[in-house]
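Coming up: subunit A.
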Amino acid sequence: MSFWDFVDDRWSRLLSESLLHVSAVVQCTIIAALLGVTVGVAVYRSPFGSAVATALTSAILTIPSFALLGLLIPVLGLGAPPTVAALVLYGLLPIVRNTIVGLAGVDGAITDAARGIGMNRFGVLTRVELRLAWPAILAGMRVSTQMLMGIAAIAAYARGPGLGVEIFAGLVRAGSANATNQAIAGTVGIVVLALVLDGIFVLIGRYTTSRGIRGQ
Partner candidate 1 sequence: MASEIQLTDVTKRYGRRKPAVDNFSMTIPAGEIVVFVGPSGCGKTTTMRMINRLIEPTSGTITIGGEDTSTLDPDKLRRTIGYAIQQAGLFPHMTVAQNIGVVPGLLGWDRKKIADRVEEMLDTVGLDAAEFHDRFPRQLSGGQQQRVGVARALAADPPVLLMDEPFGAVDPITRGNLQDELMRLQGELRKTIVFVTHDFDEAVKLGDRIAVLGEQSKILQYDTPDVILANPADDTVAGFVGAGASLKQLTLRRVRDVELVQPEVIVSTQDEPDEIRRRLTDAGRSYALMLDARRRPVAWVHVREPRVRRPIRDMVAAESTVQDALEAILTEGGNAVVTGARGEFKGLVEIDTVMAVIRDLRETV
Partner candidate 2 sequence: MTSTAVATERGATEREETKKASSLRMFAQPIVVVVLVVGVLVWAFTRDLDAIEKQSINAPVLLDAVWDHLVISFVVTALVLIIAVPLGIVLTRQWARASAPVFLAIATIGQASPAIGILVLFFLVSGWEGLWAAALPITFYTLLPVLRNTMVGLQQVDPALVDAGRGIGMSAFAVLRRIEIPLAVPLILAGLRTALVHAVGVATMAVFVNGGGLGLLIDTGYKLSRITVLITGSVLAVALALLVDWLGTVAEQYLGPKGIR
């Protein structure tokens, strides 16, 4: 069976695996963003806090994904829970780092001005600082998403959802007719979806960044 025949044959299954893959990555990126921005906001004013948060999250990134999965299985079992936990943890670093850098990069004169016209601390944060740091935060989310697309594939080892299922199925059926087709479908599918998501991020960036700070 040729690759295209194979895709045609398994189209609905591949489609649902693709959707699961993307939805797992997108949801985990969002959770990582909520956590990461919270952490970033909590520490960005303290140089030591920033250093600890950056060091910890980048240490997480050093951990081999397969080993992290191995550690999560005994605790969280199989399927969605270890997948979500792993993806969220890996997604943190780029977002935490970019949030800290973005917030620290906001011109002090601007926040002074905001306080000066009577905004409270929370107002300054939500209406000024986070708005200005948003491009950096979004860039962090974009990096996280790209990374998680690849890492999500290994989650299939712990019966996680997504296109990784095809890759592992191909591995198990090595030698059978469709093994290579399955591995190609899984791998290429992830690359294509990652590119599509990346394009979507560019669009989101264009429409959510204040025109005043958009690069020319």
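Methods note: a residue touches a chain if its C-beta (ideal position, glycine included) is under 8 Å from a C-beta of that chain, and two chains touch if they have at least 3 such contacts; residues count from 1.
The candidate set was assembled so that all candidates are chains of the complex that A comes from, given by their letters.
Values in this document were obtained by computation on a predicted structure and should not be read as measured data.
Visitor: Subunit A in this complex: which of 1 or 2 touches it?
Guide: 2
Visitor: Can you list the residues on subunit A that touch candidate 2 in the complex?
Guide: Per the stated touch rule, the residues are 47-48, 50-52, 54-55, 58-59, 62-68, 70-71, 73-74, 97, 100-102, 104-105, 136, 146, 149-154, 157, 164, 167-168, 170-171, 174, 179-180, 183-184, 186-188, 190-191, 194-195, 213, 215-216.
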